[in-house]
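Note that one protein chain is taken out, while the other chains of the complex remain in position.
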Amino acid sequence: MNVSIQPALKSLQTAALIVVVAVVGIFIGYFIDFLVTDSPEVSAPEQPIAFSHKIHAGDNDIPCQYCHTEARRSPSAGVPSVNKCMGCHNEVATESPLIRQVSEYWENKEPIPWVKVHDLPDFVHFTHKRHVQAGIACQTCHGPVETMDKIAVHSRNNEGPTLLASSTGEIMNSETSDVGATQNDHWEMGLCLNCHKQHDVVDGKAVRVDEGGFDNGLDCWTCHK
Amino acid sequence: MSFLDRITEGWRKNRKPGYHENFDYHWAMTIDLDQCSGCGACVTACQAENNLPIVGEDAFVKGREVKWLRLEHYWEGEYPDVKLNVIPMMCQHCDSAPCETVCPVSATYHNQDGLNTQIYNRCIGTRSCAVYCPYEVRYFNYNDHAWDSPLDQQLNPDVSVREKGVMEKCTFCIQRIRQAKDNAKDDGRRRVRDGEVQPACVQTCPSNAMVFGDRNDPKSQVSRSLRDPRAYKVLDELNTNSSVVYLKKVEAEG
Partner (left out) sequence: MPNIDRRDFIKLVGAGGVGVGAGVVLRESIKHPREHLIPHVLAPEDYSSGVATWYNSVCSMCSAGCGISVRTREGRAKKIEGNPSHAVNQGRLCALGQAGLQVLYNPDRLTGPLLQSADRGADGFTQITWEDGLTRVASQLDVLRAAGRGNRIALLTRGVGGHLAELLESFAEGVGTNRLFHYDYAHPHALYAANERFFGEQQLPYYDLSNTRHLLSFGADYLAGWLSPVHHSLGFANSRHGGDNRGYFVQIEPRMSPSGAAADEWVPAKPGTEGILALGLAHHIVASGHYDGDDIDEWKGVLSAYTLEKVAEETDVSESVLQRLAESFANASPSLAIGGDGAANNSNGVDTLVAINALNYLAGNVGTAGGVVFNPNPAGATSHDHQANYRTLAQLAASARNGDIDVLILNDANPVFTMPLASEFKAALARIPFIVSLSSFIDETSALANVVLPSHTYLESWGDAFPEHGMGFSIGAVSQPVIAPLYDTKATGDIVLDLARRTGNPMPWDSLEDCIKDGWNKIYQRNASDTQTDSFESFWRALLKAGVWGEKNHRSNDSFRPNASAIANIGVDVPVFSGDAEVYPFVLQPFLSTMHDGRAANLPWMQELPDVMTSVVYGSWVEMNPKTAENLGLAEGDLVDVESTEGSVRAPILVYPAIRPDVIAMPIGQGHSNYGRYASNRGTNPLEILSPLVDESSGNLASNATRVKVVATGKHIEIVKTSGKSRDLGRDIVQTTGGSDHTAQTNSIPIMVIPT
């Protein structure tokens, strides 16, 4: 008796097509979500108030540590409290609508909920204190902040590391915008590792193993907590 | 030396126990079993310091509790001549660690401070290291863990909160070692002083049974303790070269 396998093949074919379409659909859906929705991978997110580092750090030459006071003495650089803004903006540019937004937060005794741009994973321990005290300029990792209207992640090196230290040894704005880190979508370990591989901290500010093995700075446990 | 050269140098030296020619610090701990009262303060201190999860009763039933430091109980004899010996057991930070040899992704290795490291985000959860460890001091996160709010406000920000799927174990409170080195650099010192870094368990032990320090420094307390004739290592016959050394309990005659 002749039994045709055509019907079986046909349903198999349909089933296979359905699976393929579904899988392609997953990829498309993933991609759409990636493009369309906000995520930390989006490099320069919208902030609650359109604070421009270009105006403050660039045009007005305010040093980074005037606002980010903890950078020299804490692992976290600190975000300025609202009263820091009001310290100047009680007098300066008070008619601007942006400043009025700040004043509103101050009057309502509410903190400004800044969106975190440089968001390291929770398992990473990064200490601003050691890097700032080693004389590394902020722009080395954060990019040319004084040119940014909106902060964006800069986490890729051009050609290898360019360690920027200001000439006076104090941490000021970099005079040049040709800095180490370039814009990227997301924070990369390579940025950290490039420097750590090639530089030993000198001037008695670090402890090193002299012969063989890895430096302190290259041990995974230096940064991964 | 280029980075590649340094890696190959490292591989050559890996064949030595401890695979470092020189340890920068060589952290070690001694536990005096004659002084340990088995009170468990060390266990709770470790739990508080290192964000150890509250696993719930079911996990204990399945043997899946996560206690980086545990107390083992060994009864000896029969009533009325019966004794209970208690021994705190945590990662022994073996210089010839069996667990380090088996990790397929090198999530655990021996660092230049003599510590057996565990890098959570590199771990893929094969659990072979737990099988290889003769002391059974490696713990796997079978579940994601939650802390009923606001218990999560107590979590230590200097220590990762581990997710499901990674191994974890005693780190000799690496976050405290890191902090002590940071303090030393602040002071312009090159070295951490003896006694400056105390893991949570050592710091809290009410009967002063634990001593922690750098055995590279011959004048440190722990070096002195290591020279005690009562010193021994658990399962020493396995040649794990553990960094945790116990001092024998004394059986005195009255």
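By letter and in written order, the chains are A and B; residue numbering begins at 1 in each of them.
Definition applied: a residue touches a chain if its C-beta (ideal position, glycine included) is under 8 Å from a C-beta of that chain, and two chains touch if they have at least 3 such contacts.
Treat the numbers as computed from the prediction; the structure is a model and nothing was measured.
Checked against the hidden chain, the listed residues A:60, A:76 or A:182 yield one contact partner: A:76. For the options A:44, A:93 or A:115, the residue in contact with the chain missing from this view is A:115. The missing chain, though absent from the display, is touched by one residue of B:119, B:170 or B:247; that residue is B:247. Mapped onto subunit B, the interface with the missing chain covers residues 30, 32-41, 43-45, 47-49, 54-55, 57, 60-61, 65, 67, 70-80, 82-87, 148-151, 153-157, 176, 179-180, 183, 195-198, 200, 202-209, 211, 221, 224-225, 228-230, 232, 234-235, 246-254. Counting over the whole complex, subunit A has residues 13-14, 17-19, 21-34, 37-40, 45, 70, 73-76, 78-83, 105-106, 109-116, 119, 121, 128 touching the chain that is not drawn.
Going forward, only the chains that are shown with their structure count from here on.
Subunit A and subunit B have centres, each the mean of its CA atoms, that are 34 Å apart.
Residue ranges of subunit B in contact with subunit A, taken from their complex: 3, 6, 9-10, 13, 20-22, 24, 109, 111-113, 115, 117, 119-122, 158-161, 171, 174-175, 178, 181-182, 184-185, 188, 190-191.
On subunit A, the positions that touch subunit B within their shared complex are 121-123, 125, 127, 129-130, 133, 197, 204-214, 216, 219-222, 224-225.
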